[in-house]
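Every protein chain of the complex appears in place save one, which is left out.
Think of it as A, B and C in the order they're written, each chain with its own count starting at 1.
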Amino acid sequence: MIEPGDRVLLIGEGREFFVKAGPGTLSTDKGQFDLGLLVGATAGDILTTHNGSKFTVRIPRPTDFFTYGKRSGVPMLPKDIGLVIAYTGMNHNDDVLDAGTGSGIAAIYFGGVAKTVKTYEVRPEFSALAQKNITEAKLKNVEAVVADFLAAEGLFDVVHLDMQIQPEHIEHACSLLNSGAYLACYTPFLEQMAIVVDTASGHFSEVHTHELIEREMTRSKRGTRPSTSICHSGYITIARK
Amino acid sequence: MIEPGDRVLLIGEGREFFVKAGPGTLSTDKGQFDLGLLVGATAGDILTTHNGSKFTVRIPRPTDFFTYGKRSGVPMLPKDIGLVIAYTGMNHNDDVLDAGTGSGIAAIYFGGVAKTVKTYEVRPEFSALAQKNITEAKLKNVEAVVADFLAAEGLFDVVHLDMQIQPEHIEHACSLLNSGAYLACYTPFLEQMAIVVDTASGHFSEVHTHELIEREMTRSKRGTRPSTSICHSGYITIARK
Amino acid sequence: MIEPGDRVLLIGEGREFFVKAGPGTLSTDKGQFDLGLLVGATAGDILTTHNGSKFTVRIPRPTDFFTYGKRSGVPMLPKDIGLVIAYTGMNHNDDVLDAGTGSGIAAIYFGGVAKTVKTYEVRPEFSALAQKNITEAKLKNVEAVVADFLAAEGLFDVVHLDMQIQPEHIEHACSLLNSGAYLACYTPFLEQMAIVVDTASGHFSEVHTHELIEREMTRSKRGTRPSTSICHSGYITIARK
Partner (left out) sequence: MIEPGDRVLLIGEGREFFVKAGPGTLSTDKGQFDLGLLVGATAGDILTTHNGSKFTVRIPRPTDFFTYGKRSGVPMLPKDIGLVIAYTGMNHNDDVLDAGTGSGIAAIYFGGVAKTVKTYEVRPEFSALAQKNITEAKLKNVEAVVADFLAAEGLFDVVHLDMQIQPEHIEHACSLLNSGAYLACYTPFLEQMAIVVDTASGHFSEVHTHELIEREMTRSKRGTRPSTSICHSGYITIARK
């Protein structure tokens, strides 16, 4: 049941709005919508504007925070976040350390999967924005820390790095991992990937670098073909302690 | 702490063994290993064979069940399982329905992420083998059901199909989903992908088909290059109710 | 040596102009350029506008006709034209039949490689435009024919089809090929590729379908990475008689 302050998606009339339940009004070209009506509503309820346009209530999922979360840069794509989850076998028993937080999108996906997530970010304004996204995603197991990753302490099952990686970061990550646990490093540039692989090879037992090329297939009356969509790509190195 | 009957990985001397803790002996070319020593041990402990060879104890993660789980066919690859998790935003609040179970590898990954997983399989011998893998992965939230997917009832946040898909399966999946929830269909062949897309387009609001081409990058003294590894691939259609 | 009416590229001042040598003036934001100066010039000559801006003379190559040739639709990409040349082993002993001509871009590439090229196109206005491009490319061994491909006669070493392909086109192509010669079919959609493969399998000894995914690698101060450029793609089926 939706509570005051909860994020909600309103879908209908070919439109989609990412709103907050509670006092206030959403003005649309399909009429005024009283956001107070959302309190107490549930997924799939159909509510109307003052002039009768109908909108369906949707409770946001992590995919919606990828679309509507506030951004401080280019976040990792879902395909790459999925690769990290799958190749580390991330699960509800895991304590995960994530650095740098960026907009918090990866931390939100990880927070839905792992037991706990600590996400490090040195830039306070980035961490604050990410904290806002995390709070709206209602994840109580994700902690946004404003600090350098090298200051992180503790023991983790997965360490995930999406930042300017230097050899000391790989060495520090190794010291934070349980035996058999995984390091995952996202690097958009090949030169950084090389630093990760070369350093990790001296500290970890298995080191593999993957790249995912994603294509969308489209079907129309003319037929089926790969789309020509733009899709940036990075290198993901997975290393096991 | 490892209990009798738990699956354990022994790593050392360039070898890896997937064993069960408890009574019994593992014979290796590096000596005899008393499996009873594993009871009470923890990840990272180093134990020795009768002639002093050292092995490190590793608690299996989902990735290890992908490698060592018993198989009844070709399972989905981790890259594709990760895509399903990421594009559905699968998380610990979710009730997931999976059909067909196959070896249970996807169900094991999903079981580590979701609140509950029900996995349907019509072939009893496949379901029994999957149940064994699930039990060894110590997942109490995953239920292997021997039944046709069309017999499934209830409401779910994600329905995942990896089977011979006909239009009625898409329609039934739609009836099993909460508002805003996701259907994910894995189809190795284009003809099946077309059935999925065409049927889903009439029942779901958003339908997208993705393909992931995965490449491993290798680094040696000669330099860095994409590897020439074999990697089969399928089409994954994601539809949202 | 450039003759009157020849196509010439003028390169300089960060600009590129595709002009005709002979009477007339090119007006640019860098001054007026007397096109009569080009007659008798050669590649690499540097000529100036009335106010002293310098332009280098370039004799166009097939790649320039891909960029500057007049278009009647989306032409095949160079990567795919190159695949046809390489997988058929097209060479200066070959008589090539091409249908449909489109803008004539493929015929221009083929004309630079083969002994003769006959290119069929049913739409007279397309064929006329292609003929203009072919004439400007100074290819005397390429003949643009306004006719249905099914009306083509003779014996060829390569038949190349880039048109709406039906089974009878594959059968007719087979009758036009020497023993050991090649058919190459470009199909943007999977459904057409299936028609080609299924028909060709009954008439040819070897049938293979290829797809090329092209990526450009970019280097900047930040590093090296795959670009995110758009690149449409088609299926090329090569069959040998």
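Quick note on the criterion: a residue touches a chain if its C-beta (ideal position, glycine included) is under 8 Å from a C-beta of that chain, and two chains touch if they have at least 3 such contacts.
The structure displayed is predicted, hence computed values, not measured ones.
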Chains on display which the left-out chain touches in the complete complex: B, C
Residue touching the undisplayed chain, where the options are B:A41, B:V122, B:L150 or B:L190: B:L190
Option touching the unshown chain, where C:Q32, C:T63 or C:T228 are the choices: C:T63
Listed residues C:R15, C:K54 or C:K79, member touching the removed chain: C:K79
Contacts of chain C with the absent chain, listed as residue ranges: 9, 11, 43-44, 56-59, 61-64, 66, 78-79, 81-93, 109, 111-113, 178-180, 182, 190, 193-194, 197-198, 205, 208-219, 224, 226, 235
Missing-chain contacts mapped onto chain B: 188-192, 213, 215, 222-226, 228-234
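Throughout what follows, only the chains that are shown with their structure count from here on.
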Interface numbering overlap (same over half, different under half) for chain A and chain C: same
Between chain A and chain C, centroid-to-centroid distance (C-alpha), Å: 45
Touching two or more other chains - residues of chain B: 190, 213
